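Yeah, one chain of the complex is gone here, protein chain that is, but the others are all in their spots.
Lettered A, B and C in written order, each chain numbered from 1.
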Amino acid sequence: MTARPLRIALVGSGFMGRAHAMAFAAVRRTFDLPVEPVLEILADRDPEQAAGAARALGFTRSTGDWREAVADPAIDLVAIAAPNLLHAPIALAALAAGKPVYCEKPLAATLAEAQAMADAAAASGLPTAVGYTYLYNPMIALAREIVAGGEIGEVTAFRGIHAEDFMATADAPFNWRCEPAQAGGALADIGSHIIALARHLIGEVAEVSGRLHTAHPVRRDATGAARDVAVDDQMDAVVRFSSGATGTLSASWIATGRKMGLAFEISGTKGSIAFTQERFNELQLYREGAGLRSGFTTIMAGPGHGEYGAFCPASGHQIGYNDLKTIEVKAAIDAVLGIPGAAKNFADALRTERVAHAIRASHAERRWVEP
Amino acid sequence: MTARPLRIALVGSGFMGRAHAMAFAAVRRTFDLPVEPVLEILADRDPEQAAGAARALGFTRSTGDWREAVADPAIDLVAIAAPNLLHAPIALAALAAGKPVYCEKPLAATLAEAQAMADAAAASGLPTAVGYTYLYNPMIALAREIVAGGEIGEVTAFRGIHAEDFMATADAPFNWRCEPAQAGGALADIGSHIIALARHLIGEVAEVSGRLHTAHPVRRDATGAARDVAVDDQMDAVVRFSSGATGTLSASWIATGRKMGLAFEISGTKGSIAFTQERFNELQLYREGAGLRSGFTTIMAGPGHGEYGAFCPASGHQIGYNDLKTIEVKAAIDAVLGIPGAAKNFADALRTERVAHAIRASHAERRWVEP
Amino acid sequence: MTARPLRIALVGSGFMGRAHAMAFAAVRRTFDLPVEPVLEILADRDPEQAAGAARALGFTRSTGDWREAVADPAIDLVAIAAPNLLHAPIALAALAAGKPVYCEKPLAATLAEAQAMADAAAASGLPTAVGYTYLYNPMIALAREIVAGGEIGEVTAFRGIHAEDFMATADAPFNWRCEPAQAGGALADIGSHIIALARHLIGEVAEVSGRLHTAHPVRRDATGAARDVAVDDQMDAVVRFSSGATGTLSASWIATGRKMGLAFEISGTKGSIAFTQERFNELQLYREGAGLRSGFTTIMAGPGHGEYGAFCPASGHQIGYNDLKTIEVKAAIDAVLGIPGAAKNFADALRTERVAHAIRASHAERRWVEP
Partner (left out) sequence: MTARPLRIALVGSGFMGRAHAMAFAAVRRTFDLPVEPVLEILADRDPEQAAGAARALGFTRSTGDWREAVADPAIDLVAIAAPNLLHAPIALAALAAGKPVYCEKPLAATLAEAQAMADAAAASGLPTAVGYTYLYNPMIALAREIVAGGEIGEVTAFRGIHAEDFMATADAPFNWRCEPAQAGGALADIGSHIIALARHLIGEVAEVSGRLHTAHPVRRDATGAARDVAVDDQMDAVVRFSSGATGTLSASWIATGRKMGLAFEISGTKGSIAFTQERFNELQLYREGAGLRSGFTTIMAGPGHGEYGAFCPASGHQIGYNDLKTIEVKAAIDAVLGIPGAAKNFADALRTERVAHAIRASHAERRWVEP
């Protein structure tokens, strides 16, 4: 039996566009899918760049106009890895054209746009998926199963952070990540990962009290010109979940030494979980009841955890970041096919964005804010 | 040359009283002191208990009345390891009697009492010391030296927690730690350690926004009776330091699995420090500039770090909790002798208490509060 | 410019065959190659199995007769992922047909066959490559660079082990890995990895004194029949390197709890390196000269280390086991193209096999043996 093709239009060919293309190529060799993803059209800023990237990444066709790609009748799924500013226009056009959409995070550059996207998705009834890559980690699937199954009792606290250091020094240049209009700042750029994780594992956030901090208020752009920075370098918030659990959420791109410090600890009445993305093939689990043999157990990823088994039949071999992206693409395809699965749709992503927005509002107004 | 005696009156013979006695006994074999601490009088609730404990701990005399001990003309230093409620009356009486005072943390059961103690100490001009044991760790001395020396640049963030689990289950009994009047609750009981550490390393706290949470609002006391709990099981706060650095402070005695989870990470513009009391003979240090050899370095405590060398001439052998107490007692003795050193006096401890109080007020009033 | 095709015949479609196919597919999207690998023919035991696997893995053609695949004039490279017994016949036939060969480890089922393969490769002048996957890890490339550059001084010791636990219990079934004729046993099956690593990092082994141990001398096969086990469950050897360094080599497939415990520590006169494959995106490095800031530094894999950058432009994201296989395939392709690189050829693999053989001989004869 030959799987029917699922024709992809991808918009964007930067770091994330390339990661999408590689994941679409890998997904059908990794998973037993009822469809075969076909890299049909690559759209990018201009025809030449698009054509070159299409060749390198294995796309059949290319275009310098994303509107063309989105409207193409052959296309079954529109994947968006374009700059944040373009997420909304592309997604809205795709939904209007009756296409399922798989969009990189953040959902949009502004909350209004994100709301519009979620509304359009709901109105259309079309499947959508958003790329919070770290949610697809088999060890996060395990953590969720442990929490949901009551293995650590009732959750009392979640304390999490996404810490990196790519903007740690004053020398790190002013770029699009420093533009508020581009959804810049540590909170928007990486904070959304820890918010999404918190919601994925613990449930909705009821209220937040947060603070943003700009450690380097002036950075130089590519031309050497000094530019005022109007976005945050780091964010810290106290949070209360709807479940009653409390804790903290932090994000920083100036956390010197942290390369992928997406880390959290969940405390429950009967156990605890600790995790860091810097060792993402591991999960630390503590459970009551072992007496003098108690302690945190380092569980190593293996075939029984989440989608690990699709990559390797043996424990401890480890999957990599690009494999997480492959699982994410698998989830997006499942969403397109109507298979219940792990993908987060626009409605869900909107709730994550609202928490980020609430933290920003809380900072501005110096008060507790409900998302 | 024989060292002159320094006669100690100790009030209290529980866990902390015993720790004091052992530390006073150990300090003169560990350090080369100009005085020799003499365990002169042990005071406790009633004469018999005091007499028994005095024998066991090696005191010359005992009394069931702390007032007698404090007033005794032979006494050179009053050490307080009595219930929190008694800290203020004992300390005030001791200062009034012209005695230096070395008091366990927290300084007092209420902020008003703490203020009175600090005022009395200032008015008297007498030396005072407060027992924040974890500050005396050689690796904390190293951390302070690294921060103060600018080795990690300008500090941008401090995120810290004191997490333990001795009250994690609903079964953990209602005891004095659950009484607000006794300075109960996780924030007061153990949160003061992380606040003291933050201040020790980063400087004064400018403002806080915090939240307290009581996960187990009813606990049973020793008689089996259900008692309402009016103190917090966990606390989380966003904090801004006077230096401009921001971050979080948390405390929890329901952090299942954490036995001594006093941990923090300091981010600076040129490096970072990470630490946990669960491995307190180690400090993690990251410094810029090592290129492809960069990473967090695990420094193991050795003779060149703080007071480690007084215990062992070789690195990696490790000191224990009781040794930290011995260093603390050394610092208290230095304070009595007028030797500039590491001890925190009443004025300093009051500032720590004020931060805890500000967090409590912030929770009650749902706003940012300055200590 | 379109890259010219490099047509692959792969023999074997089990775990390793599938890993090869995925790696050949991934390699051209990961690296900028002057050739484009084409999955041309898949050979397996019978035509039907081969045809099914070819469809699943994306091969153009299939055959039930490996001789046909090897002899096919269209083929540019023969990849061998067949049972160990077949390595020699396939490789010899391929070399005789003038084809470069890329063979899974171990080189062959017996030392005589391995010697014959190395001889044939030398006589033919054809490129060969052997799949010691773990050598291709960017952090191993870093370790090698550190050792070779003298950063840890003169190496005084190498102590290494490959520990797994898939045969740990007496219940683990008798299978081909328990057959001496199939190159079974822990020493042959996984010990070759730590030997290859030791040679890769430290240089040739001068002599060994080893011991094999069979903890479970009887295991049941798939039919439930009790079978005597004539291979080792674990191996330990003292080793002297030609450089003068000494140390130990161990292998075990009954090391309960270890899933991928390929680990070593290298001591040098000026520094040390520690590594475990269970956290293979990290390397621990100690270097003299940091005084009171000394310690092992945990280096996290990033774009400047080995081939990491081909997978991800940012540090700390991590690569996975399948990515190591992709790097290995890249090295094999480089070998075919005559590009000097990391691939180990048959002559090198033979030296690794000789060390394993020497350990076995040392055990049998209870004496030191030179490889």
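Before moving on, here are some points about what is shown:
Criterion: contacts are C-beta pairs under 8 Å (C-beta built on N, C-alpha and C of every residue); 3 or more make two chains touch, one makes a residue touch a chain.
Keep in mind the model is a prediction, meaning the values are calculated, not measured.
Within the full complex, the chain left out of the display is in contact with A, B, C. Note on the undisplayed chain: of the listed residues C:A56, C:L85 or C:A215, the one touching it is C:A215. Remark: the omitted chain is touched by one listed residue; of A:L197, A:I299 or A:L350 this is A:I299. Screening C:E40, C:D236 or C:E307 against the full complex identifies C:D236 as the residue touching the chain left out. The missing chain, though absent from the display, is touched by one residue of B:R45, B:R279, B:R293 or B:R367; that residue is B:R279. Subunit B meets the missing chain through residues 15, 21-22, 25-26, 29-30, 57-58, 164, 166, 258-261, 277-281, 300, 302, 311-323.
The set of subunit C residues touching the chain not shown comprises 152-154, 156-157, 159, 161, 163, 168-170, 209-211, 213, 215, 233-234, 236-240, 244, 246-248, 250, 252, 254-258, 265, 267-272, 286, 288, 294-296, 366-368.
Contact between subunit A and the unshown chain involves residues 142, 285, 287, 290-300, 302, 304-305.
Following the convention adopted for this analysis, only the chains that are shown with their structure count from here on.
If the chains shown are joined wherever they touch, the resulting network links each chain directly to all the rest.
Averaging Cα coordinates per chain places subunit B and subunit C 54 Å apart. The residues of subunit B that reach two or more other chains are 294-296, listed in rising order.
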